[in-house]
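Shown here: the complex without one of its protein chains, the others still in place.
And then subunit A:
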Amino acid sequence: MTTICDSAAAAVAGIEDGATVLIGGFGLAGMPIRLIDALIDQGATDLTVVSNNAGNGDTGLAALLAKGRVRKMICSFPRQSDSHVFDGLYREGRIELELVPQGNLAERMRAAGAGIGAFFCPTGVGTPLAEGKETREIDGRTYVLEYPIKGDVALIGGHRADRMGNVVYRKTARNFGPVMATAAATTIVQVREVVEVGELDPEAVVTPGIYVDRVVAV
């Protein structure tokens, strides 16, 4: 059952120190900035954050990193023109980085949400990112064994939700949202608008409410 929260603070209540937090967004598109701001105020620390990038500019994920709340980043593309917060922490040895190819990041979370124990993937074969991992040849091609990434919490930026927790996204802000929503024990979605039941076209729902625990309109 989905709870519609009155505030971002209520939406992020109970996130524990040491939690693994999946944070949606590709750069700032789809990044749940208000939920991240609320998480900063809430105070949870020693977090492992899974997100495609490692913060852009000084808002959202970058602000959470700047507060020293993140022990480890799992992401595909940390280095960008505006990733100065992460860059500084990394060079000072104050944050751990696990680099994952973007498709593996998505598929490992998809596997977590779909009850798949592990999967063989051709990405990264023969590269440093597959070193030490189990491989298998299937029909003449080599694959690497990849394990799921499961979150304690997912923070996602949607567009609209109804009171049953069904979510639609907007344009490329969808990115990791639908996959992360399935992969966390508690999924929290910020949307621009919460609408009444029946107002979303059931054919257009991207994330069904079964995956969504809390929604807040911001």
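Descriptive notes on the structure:
Methods note: a residue touches a chain if its C-beta (ideal position, glycine included) is under 8 Å from a C-beta of that chain, and two chains touch if they have at least 3 such contacts; residues count from 1.
Criterion: contacts and distances are computed from a predicted model.
For the chain that does not appear here, its UniProt entry gives the protein name "3-oxoadipate CoA-transferase beta subunit", which is one of "Molybdopterin synthase sulfur carrier subunit", "Spore gernimation protein GerB", "3-oxoadipate CoA-transferase beta subunit" or "Chemotaxis protein CheW".
Among A:110, A:160 or A:214, the one in contact with the hidden chain is A:110. Annotation: of A:38, A:61 or A:179, A:179 touches the absent chain (contact as defined above).
In the full complex, subunit A makes contact with the omitted chain through residues 26-30, 52, 56, 76-80, 83, 86-87, 90-91, 97, 99-107, 109-110, 121-129, 159, 169-179, 206.
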